[in-house]
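Would you mind keeping the following structure in view while I ask a few things?
Yeah, one chain of the complex is gone here, protein chain that is, but the others are all in their spots.
This part shows subunit A:
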Amino acid sequence: MSYNIDNNGFYGKFGGAYIPEMLYPNVEELRQNYLNIMAETDFQKEFQQLLKDYVGRPSPLYFAKRLSKKYNTKIYLKREDLNHTGAHKINNTIGQILMAKRLGKTRIIAETGAGQHGVATATVCALMGIKCVVYMGEIDINRQAPNVARMKMLGATVVPATSGSKTLKDATNEAIRDWINNPTDTHYIIGSVVGPHPYPDMVARFQSVISEEIQKQLLEHENSSNPDYVIACVGGGSNAAGAFYHFLDDTNIKLIAAEAAGHGVDSGESAATSALGREGIIHGSKTLLMQSTDGQITEPYSISAGLDYPGVGPMHAHLYDSGRAEFISVTDDDAMKSGLELCQSEGIIPAIESAHALAVFSKKQFKPNDVVVLCLSGRGDKDLDNYINYFNV
């Protein structure tokens, strides 16, 4: 079985491009060009150079000694939190801004949940001198104030999404509407492996630098480029897609996706899509989706703005459906405790998104000789208020 995308833009039965005709020319232009542009020597040279000199790649693969001892296994952290702008999101925005330039676009729009993708987009727009508009849910604007300030300092316009749940899903709707209204000069930089084909594939390819580096770095550390497990958190799923990418076809390597269960999977306040979702269509692709029996999209909840999304990317829907990846639901409480545990055991303050992945260690037993790589997708500076409020520090 293949776990990657097919020629029609599907992962198994998930994917496709279910878009209004108004978006067809934009999406089709991208579909026809993205693979060719990515294969250009010029493009690769500029992309790799920027990843190295601007983003700071390769990001370290750090052996977490004290955490490993505590859980009696070998834990490596892929330090995407050390990237410029503080998360893995920049890998994708660097790639997409170069793509947009080659497509002749002069205006960039983006959606953001936690603000990490918004900051990463605002950053590359500043770098290239391109106008940038970021849509962000009103609730997320309030709970991620430092990132909003960063985007503004970088010259981006931040537009609050005030419809629906006022979070990531609604910011995405607003961004898509903007694109419908500005079809010729604007490129929409989607921040995760969601949206109509070719976005999930394009974003996964840009993020695949993560698993590519893991392979090389593990060879140095462990004399084998293959881990036993790869763990990542999944909201839309871009850091997970990047961490899994080069391991998809080797089923000896087990993949674990940590989902945000909010106050509990059955609490009514959750974002655990694999547990609560059914096949449906959101933002242009067929995937697993939290929805009512009537097909209305459910408003998700998570303490983590970056995981507060009612669906997952179609690749993840397929990984879940086929059993290739194990999905583990992690509550707010478990994530917060695991985040604090990493602070105190390794001196690393993780993003609350990444803390969901860390919580897998308290839920699943690994063998002493297992090599477990966890994608530490972002740093926790942006979440300090949340940590302060939760622990009363």
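Quick note on the criterion: a contact is a pair of C-beta atoms (placed from the backbone, for glycine too) under 8 Å apart; a residue touches a chain by one contact, two chains touch by 3 or more; residues count from 1.
Throughout what follows, contacts and distances are computed from a predicted model.
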Hidden subunit of the complex - UniProt protein name among "Tryptophan synthase alpha chain", "NasD3", "Phosphate transport system permease protein" or "Chromate transporter": "Tryptophan synthase alpha chain"
Touch criterion as defined above, residue of A:33, A:142, A:182 or A:225 at the omitted chain: A:182
Residue touching the undisplayed chain, where the options are A:293, A:369 or A:392: A:293
Missing-chain contacts mapped onto subunit A: 16-22, 24-26, 163-164, 169, 173, 176-177, 180-184, 278-284, 289, 291, 293-297
